[in-house]
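Just one protein chain is left out here, and the rest sit where they should.
Up next is chain A:
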Amino acid sequence: MAPDTNTAVPLDADGAVDVHSPVAEHAVELATARKDIVRIATAGSVDDGKSTLIGRLLYDSKAIFEDQYEAVARASKGDHVDLALLTDGLRAEREQGITIDVAYRYFTTPRRTFILADTPGHVQYTRNMVTGASTADLAIVLVDARKGMVEQSRRHAFLASLLRVPHLVVAVNKMDLVGWSQEVFDGIADEFSAFAAKLSVPDLTLVPISALHGDNVVTHSTNTPWYEGPTLLHHLEHVHVASDRNLTDARFPVQYVVRPQTEEHHDYRGYAGTVASGVFRVGDEVTVLPSGLPATVAGIDGPRGPVAEAFPPMAVTLRLADDLDVSRGDLIGKPENAPTATQDLDALVCWMAEEPLRPRQRIAVKHTTRTVRAMVKELAYRLDVNTLHRDRDATELGLNDIGRVRLRVTQPLFVDDYTRNRVTGRFILVDEASNATVGAGMLTPAG
């Protein structure tokens, strides 16, 4: 158990926090500095020490409050505080010692703010891993140093690559139980790198850690003199995420039409939405899809009034100089750089329902702000996540299966490949009878 590193806060005579103390002033400076948000997904089973690692990150970055810590200390069995108890939120999870669903955690360091999606590792909960990883900038896959790379590690790495999470970190945990062996670590690193090469993982980092003792999590360990890389937290704080966004292809799916219809704003008509990619500026020549009609951006209204330009992920309202018929589901782009308008979708689909996906099935597709009906035309293959083998004889996709599917939709969608544009390259599948979300799709080039 690491010593309590939480700094004592000076209290004044009545027991109130002294906000003018140097400690408080420093804390305020750190807390209110302008920071980026980095979204992380963690995957691994309880046995890999995932909850302990998260507890460690939260505790060492002082995101754990005294009353939470005391509650965990009371509930801990044995002679050290079980940090894993900090993250298991549901009664059934605490009773069964498992993680059932994605839980979100928040912690801040002087450099960054982190939103951490803690996802369960069990095979049957793959859909939750996909949920957690879908918005992530970085995924941490936990591996038990004693077991090395197991089926689940492959699955997690594969899902992260499928969702194009730009940065993958493998935390090789429980290094204390293998005598801090460089040989063990290098072996896992080689095996993982070979697998990752097949997945087109753009950025892979491996860190030898002990979540229980804190080695290489926040501070460098004296037990691994052979390891010259960053600590896990240092890597999280410095990994370059800004360039992961697409600032090239201007795409603005219209979400909502703002029409005040008041005397003061009699003629106001604005198209509200979130910039998917690219940059829009006042005066830009744009094209509205599906009509294909040209228009000029007359103004951009942000949350605090007019702005000169808008970029992802800003939520703004575009005003056009031209009187066009534009509604939800339309897409505003640039004349020289348009997405593909198509009724045929070729995609890798992660299926999340008990009832399998089969050819000829009818289903709803939600893509950006447009929802259409679709028919499953073809299942090209089902992917074996462990071997990456493509089973072309497969006739259906079962729960947690991933396969390549062709869909025909009732109206054109304005799409890009997921590898180029994570926003216009993705969709969800919704069962029209149960209304459940049953699949996630990532568009891939045909062929």
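Worth pointing out:
What we mean here is this: a contact is a pair of C-beta atoms (placed from the backbone, for glycine too) under 8 Å apart; a residue touches a chain by one contact, two chains touch by 3 or more; residues count from 1.
We take it that contacts and distances are computed from a predicted model.
For the chain of the complex excluded from view, the name given in UniProt is "Sulfate adenylyltransferase subunit 2" [choices: "Carbohydrate ABC transporter permease", "3-methyl-2-oxobutanoate dehydrogenase (2-methylpropanoyl-transferring)", "Sulfate adenylyltransferase subunit 2" or "ATP synthase subunit b"]. Considering A:148, A:187, A:230 or A:302, the position touching the chain not shown turns out to be A:302 (whole complex).
Of the listed positions A:42, A:109, A:128 or A:173, the one in contact with the omitted chain in the full complex is A:128.
When the missing chain is restored to the complex, the residue among A:34, A:240 or A:360 that touches it is A:34. Panel shows chain A; residues 6, 9, 12, 14-19, 23-25, 27-28, 30-32, 34-37, 65-68, 71, 75, 87-92, 94, 100-106, 108, 113, 115, 127-128, 130-131, 134-135, 242, 245, 247, 255-256, 258-262, 264-265, 268, 272-274, 279, 301-304, 307-309, 311, 313-315, 328, 352, 364, 366-367, 369, 422-423, 426-428, 430, 435-437, 440 of it touch the chain omitted from the view.
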